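Missing here: one protein chain of the complex. Every other protein chain is in place.
Moving on, here comes chain A:
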Amino acid sequence: MPTYVYAITDAGHPLRLDGITGVGDPAAELRTVRTKQLSAVVSDAPADLRAKRRDLLAHQNVQERLLADGPALPMRFGLVGPDDAQVASVLEEQRDAYAERLKEIDGCLEYNLKVARDEDDLLREVMAESADIRRLNERTRDNPAAHDDRLALGELVSQQVQARQDRMGTELVDRLTPAAERTALAEPTKTHFLNVSFLVKREKAGAFSEAVHQEAEQRGEAYTFHLNGPLPPYSFV
C-alpha cells in the first residue's frame, strides 16, 4: 500500500495526532514512521487522490497541529512513497539534511505577504512622468484607428509598469527583511506585484506584523496589503 507523507519532525516531537485525520474519503488514519532521530507523519495514500478541498485541508491541518508543538518540515501536497519502509529509509539516508533544516526553522513561522496597487493609480503616475506616453495617449484617444501607436503606447506603459512594480517590490522586501530571519520571493500574481514569504521567529511575529502595518500605512490608499500567517514554513524547507 503506497504511503502518503505529510511532514517530517525530529524524534522528540510529541506528534499529537489525536482528533485529526488524513487525506482521502473516508479519511485515512494518521500514523508515524520513526527512525532513531526523525519521525514522519504518514497515512495510507488513497488510490484516487486529487487536490480536493477536503484533502488540502487535511494536509494543512496536520501541519498546523505539528507546528504548535515544535519544528516540522511540511511536505508538498500529494507526495507518495511506495511504503512505510521506504519512508524510513529516506529518513535514514537524508538524516543530516533534514536535521539541519529542522534546526533552521525551529521556533519560526511563515508569513506570506501579497501587495497590490490600484492599477489606475499606477498608470496615472506612469503618465505623469513620461511626455512620450502622454503624447501617444492623446494621439490614440483622438484617433482610434492608430493601431501602431496604440501598441507602442501599450508597450511603453507595460515596461514602465513592470519596472515600477519591480522597484516597489524590491523596496518593500528590503524594508521588511530586517524583521525576518529569511525571505523567499515567489512569482507575482496577476493582481499582486509582490508575492513574498518571510520566515519569522515566533517571538518576533508581533513586531513583524507591526512592520507590515506601518509599511502599508505609509504607502497609502492605492495599495492593498494581504498578510497571511502564521503558517507552516512551506517556503523554507
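Keep in mind that, in the parts below, contacts are C-beta pairs under 8 Å (C-beta built on N, C-alpha and C of every residue); 3 or more make two chains touch, one makes a residue touch a chain; residues count from 1.
Here is the rule we use: contacts and distances are computed from a predicted model.
Within the choices "Gas vesicle protein A", "2-oxoacid ferredoxin oxidoreductase", "Xanthine dehydrogenase YagR molybdenum-binding subunit" or "Cell envelope integrity protein TolA", the name that UniProt assigns to the complex's undisplayed chain is "Gas vesicle protein A".
For the options A:Glu92, A:Asp174 or A:Glu217, the residue in contact with the chain missing from this view is A:Glu217.
Of the listed positions A:Leu15, A:Leu38 or A:Met75, the one in contact with the omitted chain in the full complex is A:Met75. One chain is missing from the display, and on chain A it is touched by residues 5, 8, 25, 45, 49-54, 56-57, 59-61, 64-65, 68, 73-82, 86, 90, 94, 101, 110, 112, 114, 116, 118-121, 123-124, 127-128, 133-134, 137, 140-141, 150-151, 153-155, 157-158, 161-162, 186-192, 197, 205, 209, 212-213, 216-217, 219-231, 234-235, 237.
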